[in-house]
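Since the structure comes first, as structure tokens, the remarks are kept for the end.
A single protein chain has been omitted from the complex, and every remaining protein chain is retained in its original position.
Up next is subunit A:
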Amino acid sequence: MKQLRLWAVAERSPVYQIAFACSAIVISVALRHYLHSALPPGFPYVTFFPAIILTGYFAGTKAGIAVAAVCGLASWYWFLAPENSFAISPQIILTLVFYLFISGTELVLLHAMRNALITLEDEKNRSNTLAQANKTMFHELQHRVSNNLQVVASLLKMQRRNVVDESARAALDAASARLQVVASIQRQLHNPKRQTTDMGQMMRELLPEVVSSSSQSERFTLDFDIEPVVVTGDQATPLALIIVELVSNAVEHAARDVGKTHLLLTMRSRGNEAIVIVQDDGNGLPPDFVPEKSRSLGLRVALQFTEQLAGRLVFETINGTRVTLTIPLDSDSR
């Protein structure tokens, strides 16, 4: 079908058009002669109409007109009584007018169809070119952003190598980790194949790296109980950063003195709300813990982003520490 369409819109050389038209005339006239004795009276144009249609389609309107004219004369001379003459009678005139009307209608329709197909093909090519340009531009942008983020990441790493103070090293590690999170989100969010983001899947890919980059990683096991939570691009970055901060915070503070601490991330999408629970089985929160008064940068980031998302962040001591984040989902993501 696609090949048929391409044949119809292909540019044909004059030689091709003449050759196609001549072949169509010879074959249709010869076939009409061959069938003459077998056909009942009243079918003078039976082989000529297909010849006109095929020529109009495959060789263009001009070639189709030429075939219609020559075949009209041929049928008048050989196949309209009296045969072998160009005799004129009211009946012959009526037959010729009928032939002109039918072949003219065929050619007009074919011409319109060919023009529509050519326009369609042009539009399609233009769309493909635009899509390709868009893709190239996206890749270029993606590379530039990634390169710039890499420069910052490299700077932080090199700075870290020259720092001996453990708290300074930890701060640079945390900054590097946050940068990785932002970069990972940026890469996933700006993937042209993706309109929305399944935060559950993203966290599965991201959090093992966050935990393993910590010096405490040996003391933790990380598990997931995740259902797909689909969010929009606007929600994805703050939500991802909140979850990363909560998990980083747990890794920093929840480690038990003996044995491994178990971290569990639960994600659910309920109606128009997303629920995220970060649970650890560590020592629990200090008795006087008030999140808003915490000096932890990570916690402040989490609280600010929760406010931005119009959500709620609840800290509880239940079998360790449980932090529950509830945010409304944008209608676009549902």
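Keep this in mind: a residue touches a chain if its C-beta (ideal position, glycine included) is under 8 Å from a C-beta of that chain, and two chains touch if they have at least 3 such contacts; residues count from 1.
Basically, contacts and distances are computed from a predicted model.
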| item | value |
| --- | --- |
| Complex member absent from the view - protein name from UniProt, among "Response regulatory domain-containing protein", "2Fe-2S iron-sulfur cluster binding domain-containing protein", "Ferredoxin oxidoreductase" or "Carbohydrate ABC transporter membrane protein 2, CUT1 family" | "Response regulatory domain-containing protein" |
| Residue of A:A10, A:V151, A:L297 or A:V314 in touch with the missing chain, whole complex considered | A:V151 |
| Missing-partner contacts on subunit A, residue numbers | 139, 143, 146-147, 149-155, 157-158, 161, 176-177, 179-180, 183, 187, 191, 209, 212-213 |
